[in-house]
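Working notes, beginning with the structure itself.
A single protein chain has been removed from this complex, and every other one stays in its place.
Chain naming follows the written order as A and B, and within any one chain the residues start at number 1.
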Amino acid sequence: MTNHIVDLKNTDCALIMGSNAAENHPISMRWLLRAREQRNAKIIHVDPRYTRTSARADIYAPLRSGTDIAFLGGMIKYIIDNEKYHKDYVLAYTNASFLVKDEYGFEDGLFSGYDPEKRSYDVSSWDYQYDENGLPIKDPTLQHPRCVFQLLKQHYERYDIDTVCQITGTPKKKYLEVLEAFSATGAPDKTGTIMYAMGITQHTVGSQNVRAFAIVQLLLGNMGRPGGGVNALRGENNVQGATDMALLFHIIPGYIDSPTNGADNKDLLAYIRKATPGAAKLQFNSLEEFRQLVAAGFPNSGFKINTSKWMVSLLKAWWGDAANAENDFAYHYMPKRDANKNYSHIALFEAMHRGEIDGLFVNGTNPVVGGPNANKEQEALSKLKWMVSIDLWLNETADFWTYPAWQRPVENENVPKLAANDIQTEVFFLPAAAVYEKEGTASQTGRWVQYRWQGADPVGESKADLWIYNELGKRIKSLYAGSSKPEDEPITQLAWNYDDEHGHDDIMKVAAELCGFNVADGLPVEGFANLKDDGSTACGCWVYCGAMTYKDGKVIYKPQLRDNKDNSKEGLGLFSNWAWAWPVNRRIVYNRCSISPDGVTPWPGDEKRVLIRWDEAAGSWVGDDVCDTGKTSPPEKAMPFIMRPEGMGCIFATKTSMKDGPFPEHYEPWESPTANTMNKQNLNPATKVWEPDKQGTPDKYPIIATTYRVVEHWQTGALTRNLPWLAELMPDMMVEISEELAREKGIKNGRKVIVSTTRGDIEAVACVTKRFKPFNIHGKQIHEIGLLWHYGFKGFATGDPANRLTPHVGCANTMIPEYKAFLCDVRRA
Amino acid sequence: MKVTRRQFLKVTGATAASFALVDLGFNLQATASAVKELRIKNVTPVPTVCPYCASGCGLVVYSERDAEGKFIRLLSVHGDPDNPINQGGACSKGAAMFNLREIYDEHGEQIVNPKRVQKPLYRAPGTDKWLEKDWDWMLDQIAQRVKETRDKSFIHKETIADGSEIIVNRTERIASIGGSGLDNEECYLLSKLMRALGVVYLETQARI
Partner (left out) sequence: MANLTNLYDVSKCTACRGCMVACKDWNQLPAVIEPFKGNYDTHGGDTNGDTFTVVRFIEGEDPVDGVFWNFLKYQCMHCFYPACMKVCPQGAYSKTEWGATFHDPEKCIGCQYCTYACPFMIPKYRKREDKISKCTLCVDRVEEGLTPACARTCPTGALKFGDREELLAEAEERVKFLQANGFPRATIYGRVELGGLNKLYVLTDSPDKFGLPVDPKVPGQISFWQNWVQPYFGWLIPVALAGSAVSFVTTRILANKNGDHTEGGHE
């Protein structure tokens, strides 16, 4: 979230799209309903199915799964055509006025630079025009035909209301209601929030769906203001933290690019040249020379100019004394992935299925239920030599080798069926302590890092994961203890000292390293601005730097702070003294935009939602929130989007920001019942297709299927189907089907049905409902059904995993699987 | 790291409203003699945060302890009134947190959730059952598997396009998935340990 949960109460209009907030983030509705009660805010829900969120919305608009860009593209056109955009904001805080290179273009659904062989783009033309000083050229009148604003207008010219509704299946009247209500937040005294979740991201165009949100919000002037923002409602209690700690192949902690085996990553200096925006154009031959350039500041870098400090401090945290100026701070210890290889979830399981992976750690996750194409992922596990599963329960993944794991409702020769004695995988199951049987911090969706204290003893011999990893690290290190091989140095030299004087793991030692300390005295580094690239500071994750502080002889871990008085004068609900938010306890990011460009005058009519303002006398930004711009930069220089080289909100995404285009364009899902009528490409041209032979076609599989969750269960159900009270509330796998489709297929409510795709078949109980309606797509009736993906064969509530049906295909940028739109058929069991 | 544990400010988490029984602002005299005594009376609640969706609702754990403070059993888990996100609220999942550890069986008896695994378990290749093992054995075995696999598959250096050598220090035969349900400190250790081993197939639920 750019904003946070409590801030929803400050909105004038909420567009909930690709999220079932009432069910999957129930507390968000507390604050939205408050906004409705106190501000007369409107709540809009756009979703293929009428849900518990729709029931509380003022406007419900259905749309066919996978057509969000058509829907939002039409909104962009409506905002421009009807001049609903926030003009001063657009001019001052976005790149709308920037001129784009003449080589950039778009034709037949392809952006300039496409290579059909590689299914990828050469992005060099997706860039600004620069002047002789290397600064982007702008046209403040927004009239230049090559300015971003005019290119945007031109790009979405095709997205008229009738065309959009033909694609999305949204009734025109409802679509107009949505357009009118949400674009009204373009008025300077109004803000609107967009709330989304996996309904937006789990598509082959997932990242571009989010980009479309960003464009809408920049046009309406809703970023960086209370009650506004593009708000990802994240799905797991600490998925934010796991991402911050870089449990992802492409980054290392703090969102720094993970090094590759390319020449441009060869040593620390090469890496810094590559990873620091703008550095490639500069001349330097040592870190010392580079430091001087950084101190002077160089163009087109933004805040990422500090990358060298983050990286060197990370290396110091990991390899301690073995990381020093003489050996590149042990940069060579850091693994270098193959630059031409993808290591993301789908690729990982494809490799495992080919027998290329021997050992797997499964840390509280359950791919046999939650992974796409789960039949294949389950079979892949059987090709491992060993697997370590760490969980509270024997979930479906831990038990993948047992008899029930291979039972299917119908015989299907394309679906593997193994027996325990065929499976040579050695499995180690380590029982983990539950959340309140241990202590530690979790980062929620609004980036608040909160402490969880221990309220009960672990069950039996179960242990906190911290203890498990600490012990494992110690044992692995002792196995390598005698080695003098250079390739073993990353382990033998690894700084791994987390035991207290009694030999117990000490969470505060981990926290201190993670938040950063001065090497000389071990005291906390007070904020990431104080990190150094000379080896004098160590910090495991720079975005958490400042979460630990030293005051009056005591070290305070700020996530433990529990002062719940709202510090904001206008009652905006910032609660800045409750826990700690990254970065630097900032509660609303891009908050420079909460005041007009002069830094002094509030947006007309919106005095109460100002978060920071320029204090001329003090020469700094002051206010209720921590400013998201240079603290002492005067308004004309204080950029609102500091992580961007140009400092502006990007209506046009330049160069490597996106893999599949500077503007979002509508493409159909990989499996779609209809051809793309918006352009000549059916599928996102930059999407990797893993299994071309598994693509279902509408002649055999005419029905759209989507997957989702309910409030009573969570994710793969391991943490809910094992709880009797929740098993009671939603006891069986079910599929929601419209009354129209049920009539066509002779399906009765409460009876069992079989749902099939090219990947497999599952059985589920039919929930025949008025809340799903067939879509009218290009004059043709198209059915869609919805499957819960919580179920598996373990626990108090059981059922077939919906993901046995979903495909191995994903977003062109993130590789997140397309769980949300695929083709199926359904029949009575 | 030169800071000692004693230097950390000790924060227990239990504060104001989660302590006090003041929801209504007044006390009533018991009107029915059969009314059970409030079982959380004089019990200090321990704050935690819900492990389900990422909204970050606070919850408080009430437990029964003996005179020495040794944990006996749970009494109730419910929304933390102090937490500004939820102000005491909890949906069905958050309200069910008691069940993560303990349940009431069909006779109404309070027992540990029978689905919780209480000992490390081992499944040998090709067999059809789990065997209970102790922690030492398990962790030593896992450490050995990691070393065997890593050493056999480790890529120390590669020759790249320009003909030069680069140290890559990676193994592609070990993978790690998950972690979004862990605490930050745990995620950090996992991330650090896996990368020290050279693991590049490192993924979490954010990708799916």
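Convention: contacts are C-beta pairs under 8 Å (C-beta built on N, C-alpha and C of every residue); 3 or more make two chains touch, one makes a residue touch a chain.
Here the structure is a predicted model, which means the values were calculated and not measured.
Novice: Among A:Gln150, A:Thr492, A:Thr677 or A:Thr769, which one touches the chain that has been omitted from the display?
Specialist: Residue touching the chain left out of view: A:Thr769.
Novice: Which of these, B:Gly56, B:Gly79, B:Gly178 or B:Gly198, touches the one chain of the complex that we don't see?
Specialist: B:Gly79
Novice: For the chain left off this view, which of A:Ile215, A:Leu287, A:Ala653 or A:Leu726 is in contact with it?
Specialist: If we include the chain that is not displayed, A:Leu726 is the one touching it.
Novice: Which positions on subunit A touch the chain that was left off?
Specialist: Looking at subunit A, the ones touching the missing chain are residues 22-23, 26-27, 29-30, 33-34, 50, 52-56, 58, 60, 710-712, 724-732, 734, 748-751, 765-771, 773, 796-797.
Novice: For subunit B, enumerate the residues touching the unshown chain of the complex.
Specialist: Its contact residues with the unshown chain are 21-32, 34-38, 41, 57, 76-79, 86, 88-92, 94-96, 98, 103-108, 110.
FYI, only the chains that are shown with their structure count from here on.
Novice: Could you tell me the distance, in whole angstrom, between the mean C-alpha positions of subunit A and subunit B?
Specialist: Using C-alpha averages as centres, the distance is 22 Å.
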